[in-house]
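Every protein chain except one is present and positioned as in the full complex.
Labels for the chains are A, B and C, by order of writing; each one numbers its residues from 1.
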Amino acid sequence: MNLEFSDEELAFRETIRQWMKANVPDDLRRCTARGAMPGKEMQQRWERLLGKQGWLTVTWPEQYGGPGWTATQRYIFDLERASAGAPPTSPFGVAMVGPVLYTFGSAEQKDRWLPGIRSGEMLWCQGYSEPNAGSDLASLKTRAERHDDHYLVNGQKIWTTQAHWADMMFCLVRTDSTVKQQQGISFLLIDMKTSGIEVRPIYSIDGHHHLNEVYFTDVKVPVENLVGTEGMGWTIAKFLLTHERTTIAGVADTQNEINRLKAALAAMPDNYDKHQAARRVAALEIDLMALEYTNFRTVAATDEGKPFGPESSGLKIKGTELQQSVSQAMVELGELMSLPWDNEEPIGNEVFNRASRRYNFLRACTIYGGSNEIQKNVLAKMLLGL
Amino acid sequence: MNLEFSDEELAFRETIRQWMKANVPDDLRRCTARGAMPGKEMQQRWERLLGKQGWLTVTWPEQYGGPGWTATQRYIFDLERASAGAPPTSPFGVAMVGPVLYTFGSAEQKDRWLPGIRSGEMLWCQGYSEPNAGSDLASLKTRAERHDDHYLVNGQKIWTTQAHWADMMFCLVRTDSTVKQQQGISFLLIDMKTSGIEVRPIYSIDGHHHLNEVYFTDVKVPVENLVGTEGMGWTIAKFLLTHERTTIAGVADTQNEINRLKAALAAMPDNYDKHQAARRVAALEIDLMALEYTNFRTVAATDEGKPFGPESSGLKIKGTELQQSVSQAMVELGELMSLPWDNEEPIGNEVFNRASRRYNFLRACTIYGGSNEIQKNVLAKMLLGL
Amino acid sequence: MDFKLSENTTIIADTARRYLKDNYSFDVYRSQLQEADHLHAARWQAMLELGWFGLPFPESCGGYGGNLVDVAAIVREAGAALCLDPFVDLVVSPGKLLEYINTPESLAILEDVIAGQARVACGLYDRHAGYQVTRPSLRLNGDRLSGQKHVVPDGGCAETVLVSAMNGDELLILALPVEQCQIERYRLLDGGRAASLTLDDLEVSDAMILCRGEVARQAVSGWFDYLCALDCARMYGAASQVFQHTLEYARTRKQFGKAIGSFQVIQHYLVDMFIDLQQLESMLLMVLVKAESETVSERARATSAAKAYYASQAVRIAQQGIQIHGGVGVTEELNIGHYFRLITHCSLSHGSRDYHVSRFIEAEAAVDEQV
Partner (left out) sequence: MDFKLSENTTIIADTARRYLKDNYSFDVYRSQLQEADHLHAARWQAMLELGWFGLPFPESCGGYGGNLVDVAAIVREAGAALCLDPFVDLVVSPGKLLEYINTPESLAILEDVIAGQARVACGLYDRHAGYQVTRPSLRLNGDRLSGQKHVVPDGGCAETVLVSAMNGDELLILALPVEQCQIERYRLLDGGRAASLTLDDLEVSDAMILCRGEVARQAVSGWFDYLCALDCARMYGAASQVFQHTLEYARTRKQFGKAIGSFQVIQHYLVDMFIDLQQLESMLLMVLVKAESETVSERARATSAAKAYYASQAVRIAQQGIQIHGGVGVTEELNIGHYFRLITHCSLSHGSRDYHVSRFIEAEAAVDEQV
């Protein structure tokens, strides 16, 4: 057993650290330090920079342009990225549709779509949820009818993060309503500029626009945008659920949040109860340590080429709970300074002024991608055989 | 709205307080102060003393020998009893079979059994649970077959508290297995000295003998010991569940435990982290206050002759959770002094030396009388209509 | 012991509920969120006419002699309706402080507040003093004041602001004309408007000083307890709505072919919320009576217990309400998220849980001494 990074890994870390120091844009760094989320331009500028370096699609196999890193290197990269004040990259292209394409796509599809994802030029969004198909995704109703060389898509998606930014959507649609629910679903790539698509914003309780409703009215999608075969959509969706878990727990960003909180607390005046605050932070750090080492186990297993072990099953549940706890602690420890919502001049430490927006935003993290309750249902069945 | 006791109630409290001061036996007081539970002799001696005073069956209507107190007076009595260091009275005679008898029993049954309960001479136990009928009580299997002037009882009961002390058991038995589960159950009184009854001890994880298994082999029970009619057992059992809730939350005894804990903490040496301990105790006291005022609302409603309102639905769940939390805090705040199990000489403060036994004992309180999970199932259905 | 609301209180609550139903709605709330100033002339006049401005104050001050239970009946309904009209911030809060100061000058201002003729806000918090309202960090230097007051609720539309400052070891409360302060306006977590006031070498005249020393300390301390209790009332109104809406949603929202309320885990969540709501109601009734108690330590013990309890349990209800609603719960379009913000806000205004646990311990030690 050995819990230290090897000399090679330490050298790798140093390389990444230096690069981040030199390359994370100042405005992005400031944005993260305030606890804010970057807008489209700032986010994409950063992702293009990574793309140019070949470090955007770090999980991809080398043959598709991945850097050929080990899971440990990817984990180190994520830690350094977060501690340098850069946000996580948008998952839809890099972590979701990319792996689907190189796994299930045709040669033409790979050639056509992978380069834009790799370079950060092309932005994607995910069309899964529908108003009546949330936890029960398989009951989705958006139809795609085959007409010669295209599908005609009608229906509605909801909770579509960054649909207003995206060039393309990957989408689950129903191509057959005569078979068992799961079997009639297909995986389709849709150009967001196609006529018949309407994107309506949904404002989140952090006051920002991340989410959208997307309406499809007789939207023509070329048949060559079907990934795999008709009816394969559910299989592809499930494939994504078990893909790459080495950073799903959010350890790097949670660590960064705790660091921001500790720095803010250190600057509090003498009449503030630092002792009590320190105990609360310590409890969170201890929880993070348990998550971190569980995550390390998954990383190490990945590097040995093993499938994800049982240790990885709780990474998302524990990770999201901890993100919420850290965020709640930041709001509550900020006391009165957490109440201002849109002040221009900082009041006390600005970290606290912005904390409640993030706290609001993070209520969603135990809901999206399969709520934690749904995850537990699945684990009870798959893992415990109940 | 008025949250103070009236002058009459304060005078009543003073009377009770003085009486308790003069009458709670010293050995009983010391036993409670150590956190121990009295044995049969000590417990019964105390209950007889209350019986003589007419204060054992305080919830009973005056016509059956109750003292005619209001719910508020009964609540005050309970507070004074606990703070004087006396344990709660055994519920089986006073709170359970007594009300059943004066509500459903025949004149003969009342004459025969109520006096012994009122005086504390006769001890009872409750024969409900069976090895395969725990949460699912209605599936009980102990049979009582009618033969002329008696029933022949065969079967087994389990978790029978104080069966080894009891003169009598009130018992749910199946008198008809051809009808719907609940309809075939009857309520029978069984003399524990009848031949064919075997009582086997079950030791609890506090190291003590409170519980028993009771085996019935061809036990003859006179038909006049049937309460109500055959098949009425389930109705009677449900009646008991909704009876008297003014002290079910255990506020008086939990308050007493917190007081014992605070006194023990006050005596800790200077190198002990009293600040942290005080915060933990304060959080428990605040929780207790919420329970206490919820309890007051039930008491006030009872005095107005109203049925139990929604506020009373959580009293048992919250009350038992709080008992466990207080007990856990006592063990954990006792640090190393909570580890000795059967030391004769006190080590540090004896309150802590005994705390872990109580902590062990109290794991049962969220299980017995319908586990908290079962209670929530019932509330979801009955109260929320889910 | 008696938990029944008086007939009078019941009428006040019913009136408030009816008034808000007729004059306020989630849509009105959402458009009010966008306003720079939350003083809506017509509703302000209506509230004045309903007698709410005089309700919190004794008849001797020109009020209608309502107690905290009466005032809380309105605040609770306002919480349930998400109403942002600054009844507490510009009437109750400054009014109670002026009443407790109880000098001819303060009572004269109070009279104008009750009559709807003065817009007065309270600026008792500043950047470095946390929740310790009796020891503000703003200091008088000779007859000059320089510094800031923060999170002054609806301070942007007031004419006068009641400000606390230290003069040596002595607490002062001053009534300052807002026009002499520099103002930065912003919104708060609950959607309310607030301001930071910057005092730049402001010359303090004797007339500005309303009171000092022990009188000031007691006035601020009484005000703090009163406002804490109203925070609880507002949270209760909001939390009970969260529960009702969530229960309704669980009954009707279908997933996997059945109502989500038929899943045992959701049922237990809802039962927990229901039981907690009952306990919150008990704590509210308790604090509404005790927060006006004569005994300072008894009062502090009760309000700090209630506020600490609400900060964990009302927040928990709001979080669970969102979780059970799923995606729709985190959008601006549904009220649930707004209740969540309101409850989070109130759990931190006038003292966080950590602060009140400490204050509870101190108050209890003081109570024990008296016994």
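Heads up, the rule we're going with is that a contact is a pair of C-beta atoms (placed from the backbone, for glycine too) under 8 Å apart; a residue touches a chain by one contact, two chains touch by 3 or more.
Quick caveat: nothing in here was measured; it's all calculated off a predicted structure.
Enquirer: Using the contact definition given at the top, list the shown chains touched by the missing chain.
Expert: Listed by label, the shown chains it touches are A, B, C.
Enquirer: Where the complex has a chain not shown, which of A:157, A:318 or A:358 is the residue touching it?
Expert: Of the candidates A:157, A:318 or A:358, A:318 is in touch with the missing chain.
Enquirer: Can you tell me which of B:58, B:100, B:158 or B:386 touches the chain that was removed from the display?
Expert: Only one of B:58, B:100, B:158 or B:386 touches the chain omitted from view, namely B:158.
Enquirer: Among B:70, B:83, B:119 or B:371, which residue is in touch with the absent chain?
Expert: Hidden-chain contact among the options goes to B:371.
Enquirer: Write the list of chain B residues that the hidden chain touches.
Expert: Contact residues on chain B toward the absent chain are 129, 132, 134-136, 139, 158-159, 202-205, 207, 211, 269, 271-273, 276-277, 280, 331-345, 347-348, 356, 359-361, 363-364, 366-368, 371, 373, 376.
Enquirer: Residues of chain C in contact with the chain that isn't shown?
Expert: Chain C touches the missing chain through residues 263-265, 268.
Enquirer: For chain A, which positions touch the chain that isn't shown here?
Expert: Counting only chain A, the missing chain is touched by 1-5, 72, 278-279, 282-283, 285-287, 289-291, 293-294, 296-297, 299-301, 310-311, 313-314, 317-318, 373, 376-377, 379-380, 383-386.
Keep in mind that, in the parts below, only the chains that are shown with their structure count from here on.
Enquirer: Relative to chain B, which chain's C-alpha centre is the most remote?
Expert: A
Enquirer: Hey, which pair has more contacts between C-betas, B-C or A-C?
Expert: A-C is joined by more C-beta pairs in contact.
Enquirer: Taking the mean of the CA coordinates per chain, how far is chain A from chain B in Å?
Expert: 53
Enquirer: Between chain B and chain C, what is the separation of their C-alpha centroids in Å?
Expert: The answer is 42 Å.
Enquirer: Could you give the separation in Å between the centres of chain A and chain C, each centre being the mean of its C-alpha atoms?
Expert: Taking the average C-alpha coordinate of chain A and of chain C, the gap between them is 38 Å.
Enquirer: Quick one: which residues in chain B touch 2 or more of the other chains?
Expert: In chain B, the residues touching two or more other chains are 279.
Enquirer: Provide the list of chain C residues touching at least two other chains, using ranges where the numbers run on.
Expert: Residues 266, 358 of chain C touch two or more partner chains.
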